[in-house]
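Could you have a look at this structure, given as structure tokens, before my questions?
What you see is the complex with one protein chain gone and the rest in place.
We just call them A, B, C and D in the order they show up, numbering each chain from 1.
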Amino acid sequence: MKGTKTKRKAALKHLNEHLTEHVHKAGNEGILELICYNETSITFHNNIPIEELLLKCDEDQTSWINVDGLTDEGLIQKISKHFNLHYLLVEDVLNTDHQPKADEFEDHLFFTLKMLYRIEGESIDYEHISFVLGKNYLLSFQEKEGDIFDNLRSRLKQDNGIIRKRGADYLLYRLIDSIVDSYYSILDSIGQRIEAIEDNISKSATELDFIEIQKLRKEFIYLRKVVYPLREALNKVIKNEEGFIEERNEKYFSDVYDHVIHLIDSLDTYKDLTSTLMDLYMNTINYRMNEVMKLLTVITTIFIPLSFIAGVYGMNFHNMPELEMHYGYYWILGIMGAIFLAMIGYFKYKKWF
Amino acid sequence: MKGTKTKRKAALKHLNEHLTEHVHKAGNEGILELICYNETSITFHNNIPIEELLLKCDEDQTSWINVDGLTDEGLIQKISKHFNLHYLLVEDVLNTDHQPKADEFEDHLFFTLKMLYRIEGESIDYEHISFVLGKNYLLSFQEKEGDIFDNLRSRLKQDNGIIRKRGADYLLYRLIDSIVDSYYSILDSIGQRIEAIEDNISKSATELDFIEIQKLRKEFIYLRKVVYPLREALNKVIKNEEGFIEERNEKYFSDVYDHVIHLIDSLDTYKDLTSTLMDLYMNTINYRMNEVMKLLTVITTIFIPLSFIAGVYGMNFHNMPELEMHYGYYWILGIMGAIFLAMIGYFKYKKWF
Amino acid sequence: MKGTKTKRKAALKHLNEHLTEHVHKAGNEGILELICYNETSITFHNNIPIEELLLKCDEDQTSWINVDGLTDEGLIQKISKHFNLHYLLVEDVLNTDHQPKADEFEDHLFFTLKMLYRIEGESIDYEHISFVLGKNYLLSFQEKEGDIFDNLRSRLKQDNGIIRKRGADYLLYRLIDSIVDSYYSILDSIGQRIEAIEDNISKSATELDFIEIQKLRKEFIYLRKVVYPLREALNKVIKNEEGFIEERNEKYFSDVYDHVIHLIDSLDTYKDLTSTLMDLYMNTINYRMNEVMKLLTVITTIFIPLSFIAGVYGMNFHNMPELEMHYGYYWILGIMGAIFLAMIGYFKYKKWF
Amino acid sequence: MKGTKTKRKAALKHLNEHLTEHVHKAGNEGILELICYNETSITFHNNIPIEELLLKCDEDQTSWINVDGLTDEGLIQKISKHFNLHYLLVEDVLNTDHQPKADEFEDHLFFTLKMLYRIEGESIDYEHISFVLGKNYLLSFQEKEGDIFDNLRSRLKQDNGIIRKRGADYLLYRLIDSIVDSYYSILDSIGQRIEAIEDNISKSATELDFIEIQKLRKEFIYLRKVVYPLREALNKVIKNEEGFIEERNEKYFSDVYDHVIHLIDSLDTYKDLTSTLMDLYMNTINYRMNEVMKLLTVITTIFIPLSFIAGVYGMNFHNMPELEMHYGYYWILGIMGAIFLAMIGYFKYKKWF
Partner (left out) sequence: MKGTKTKRKAALKHLNEHLTEHVHKAGNEGILELICYNETSITFHNNIPIEELLLKCDEDQTSWINVDGLTDEGLIQKISKHFNLHYLLVEDVLNTDHQPKADEFEDHLFFTLKMLYRIEGESIDYEHISFVLGKNYLLSFQEKEGDIFDNLRSRLKQDNGIIRKRGADYLLYRLIDSIVDSYYSILDSIGQRIEAIEDNISKSATELDFIEIQKLRKEFIYLRKVVYPLREALNKVIKNEEGFIEERNEKYFSDVYDHVIHLIDSLDTYKDLTSTLMDLYMNTINYRMNEVMKLLTVITTIFIPLSFIAGVYGMNFHNMPELEMHYGYYWILGIMGAIFLAMIGYFKYKKWF
């Protein structure tokens, strides 16, 4: 069975690598981080044995356990045993190519999505992030070290926000919100590239513009895979009836949901813009081709008849009276000039240049 | 967190600016305007301190508080505190790139949409307008000074309409209705431009027509973003069960809803017309290209064989009996003329001109 | 407010005029017609004062009040006051560009749709018709004088049909049914035109065929606007729970609904056929273009090498032994002939003609 | 009213004739056939007076009344009176261009669909067939004489199947099943034609292939009209709550429903294949055009410069030293040969042949 699982993962990895420049981190030790907090107190712990994990926090405290690196399967197995995580849930945590989704289990809510980075050379990289929300704890699993949550950590440390007053569900909201916000910078860069391509094409359309448009289309294909399922996943969280989310916090998840709808809408808008871009490219190429054809036709149409006339008087018949006329040559030159001018006039009238 | 919010707004602003010519007003002081009215009396107040705001109106009066300018965050914070507005609601009021939507809160209904202007040079500008409907008050937030509500204000002053007899919800209807009506002039200008382009193309299709069509398509993309969500938002208002809208006024909101449906339908119609326009443009270009190719072919096909004949008799072989024939030249000219006429006949028969 | 209403109407009128050849009648006096009937008796009245309108009919009689001409707003205002019609309803009666729809009011049912005419030169004209169905009366408002209901009037006069036995709702069914039936002649003419275009194209595709196809597409756009909403409107009438329609008459409305579904389906079929027509046109044009290119290539490919040979022996070098050979000329002519035949053979083999 | 009905039928007939080669049978007498059966006995009757129709069968027998020919309106009117058929139902029986549908009436279930034939020359013909299922009888109306039910009749005669044990609803299933099965031969012939076209195109794409593809597309348009509504009609029969279908027989109707779904699915598959065929055709045509253009370019590009050189030395200047060189001619021939070979090399390198 292991064999087929690996095969399945391989197939998906293949697809995603085709669309992104995903860098799979080599297997090293996972990093464990524990934060216990309530309205009045907060403590930070690093790399403590899992057995002592929950003992570290008081009962009225919310605990946030963050794991960096998914290759240390031993660590994750231990955590899953500790928190009684379902076999299928762990599988989804480890499968870094899994789509965003929310899933309810008996005593926790599972949520997984992608963190997106734009890396050098304008390609997208992603990180697989999963959350497990329990009664008063939140587990977060990140594929790679380093994250965008430092801001949140420092907010937790200072006790000025409402973040310390609310439970693990509000923390989950803040984490998801940070990630969704990061999508907007991807969106923005897409917008900038569309404008750049538009400028290029209106100056001079080259095959490079086409390749750029193709690249954008691939990115839309990838983003659709990553962003669209998020809507349904968030909807599932909001509609959830098991009470994992407190009623007063639902408004916040609705707000993230709103942002995701907005993101999808903006992606669709950009997709439409890209398709008008494609048309613009095609039309420009086509227009230039027409110009080329017109030039060919103008030149050919003017000179082929003239050459014919020259050809006629280049014939070697003995009896060609025109050849002996004193001004024959000038007459013919005149006639040629007249034809030339008539042609030019005709093409001007037809607005060929 | 402020950072990411700004980033998100930036991304959206970027997109909308790409599609419109939105002019963001520089930050100056917001203008506050208060109108208290009931069936028998009406009073107007300007720029009074917020603390005294509600005291100004009698209890049986409806109050309309209008705020011009969203850059004076201090003012808006004060109002939001006064009316107990949710943090997320205020965010939506201030985010001038937010899509139209309706949202229910505990003791007020939130509604936001866009006012559209057609500015010189045929591009669209918009203004972000939000409403908060409470028990007997209506807050309206406008991005820019100046509005299209003066008509309504003077109606309120004269007490002849039903507007003074009904509450804040009817006022909301009248305001939304004015805005939706203003969309029709956008629609009308689109119609006129489509006709103009159609005329141009049937006279002579140039690249300018293509650019005009592209512009129209971008406008449809923008209008879809602004008008389509309005349908759902209005639906939410009509279906609302909290009683923010009196039953006898629901019919009016249904009417606005109808208009929006109609607008969407007309936009779709214009979109279809634009795509037939595109086909017309393409066909015209293509047709002309074919004409060019035919001309090229006719000229080439006629003169290349004739030139060949002339070439043959331009050869310098010593023994070419035709050259010495007395009427050789005239024979050849005759043959050339016959070929020429046969060709012309053939092309006439093929209906090439 | 009047101003914006006018603007809105103008925008819609613009759109519909773009798609049809709608002739707006100049404002003259409206014509009022009253028919009272039950199973045993029937009376016809013309142009009586509105105040006496309902007094004319017995209580057990059904009254049909027909108004021709919507420009006599005074008349319509009086009627609306008499029958207690809602302000929004009257607006829909007068707005001749309103889409088909059904709307329920407290004590009457509103239904509006378009009567379609095909006028000379193969364009569509339409007439705005509205119905108000009350307890035992039916109001009908027609934009123009003259209608297709004479058949029905004479049926009412003769008392042989079931029409006299049933109430105002059955009369409404008969009127709507007459109008929907009239759509079929539009459909039929479309069918004939599609066949005509198909014939033309298979003979010789000209730009006129393209213009005809474009015209058809515009008509589909218009018909969709007029016919599609009818489905929903009829559905609303059938599903109506207020009892405006007697149960035994619902079957009849279902039947009209069926016809409308069928109409929509047939329109879609014709639309598909039109798009295959477009492909046929494009392919024919393309095919002909290819023929032109082939001819150009054949002629050029044959004669350019031959001309080159002639050119070589037209050179004036002093030492060109071939020129002095006695049969040099004939040899060269032979070689040219051989090349010519080889070329022709090659093109025959390639099936270029 | 008759007039409009006729017009409506005419419009539909027109459309269907455009898509098929429907042969309307001339009006002759209808043929009436009655079969009474139960598990133990069976009797066949032909052309008996309608008055005696039901008396012929015992009460515990199921009766199948089959009518061939729809032009004998008198016969059908008599039957409709006898079985108390609704006026609208009879209309649907007689309208041979009506789409498939199921309709419930008070004491019978109406079902209509099309029998399809493939006639010579590869066009489709159809027959309009309607069923009326009552408590223990089944009426079947066929447009033309002759049917595919003989198999069923002989099955009824032999008492070995379950057909004699079950009621009229099971008989209806068997009849519908036979008709739906006959669609598969249409499907099969479409498959064969698609393969034939594919073969032709890959050999040599001609305009005939395009015409064949167009024909197929028209057939899909027709089949969609005939097969798609069948799904909903069958669904209505299965979901029917009036008990016209016994519960133990529902499984059978579900099975036919399954087949129809499958048919639709296969039609969609073939439609997709046809569109790939279209692309194949277009690409082949396009490819060949490119070959033509390349040949033109190769020939022109090679010989035009060579001709120019020959032209230069064909000039009659008195002072042209090359002309007097003893090996001038050979030098020039050599240079021409070198240019020729260089060109050929260049085109070989560019893979133009």
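The criterion applied here is as follows: a contact is a pair of C-beta atoms (placed from the backbone, for glycine too) under 8 Å apart; a residue touches a chain by one contact, two chains touch by 3 or more.
From a predicted model like this one, the values you see are computed outputs, not experimental measurements.
Of the chains displayed, those contacted by the omitted chain across the entire assembly are A, D. Which of A:H45, A:R118, A:R155 or A:R217 touches the hidden chain is settled by the complete complex: it is A:R217. Against the chain not displayed here, subunit D makes contact via residues 151, 155, 178, 181-182, 184-185, 187-188, 191-192, 194-195, 251-252, 255, 258-259, 262, 265-266, 269-270, 272-273, 276, 279-280, 283, 286-287, 290, 293-294, 296-297, 300-301, 304-305, 307-308, 311-312, 314-320, 351-352. Counting the whole complex, the residues of subunit A in touch with the unshown chain are 1, 3-5, 7-8, 10-12, 14-15, 18-19, 86, 88, 98-99, 101, 204, 207, 210, 214, 217-218, 221, 225, 278, 285, 288-289, 292-293, 295-296, 299-300, 303-304, 306-307, 310-311, 313-316, 320, 322-329, 332-333, 336.
Note that in this section only the chains that are shown with their structure count from here on.
Fitting subunit A to subunit B on C-alpha positions gives a rotation angle of 70 degrees, to the nearest 5.
Shared residue numbers account for under half of those found at the interface formed by subunit C and subunit D, and the copies are therefore classed as meeting with different residues. Note: centroid distance subunit C to subunit D, computed from Cα atoms, is 27 Å. Averaged C-alpha coordinates give centres for subunit A and subunit C that are 43 Å from one another. In subunit D, 314 are the positions where the chain touches two or more neighbouring chains simultaneously.
If you draw each protein chain as a dot and join the dots that touch, you get a simple line with two loose ends. Touching pairs of chains, sorted by label, consist of A-B, B-C, C-D.
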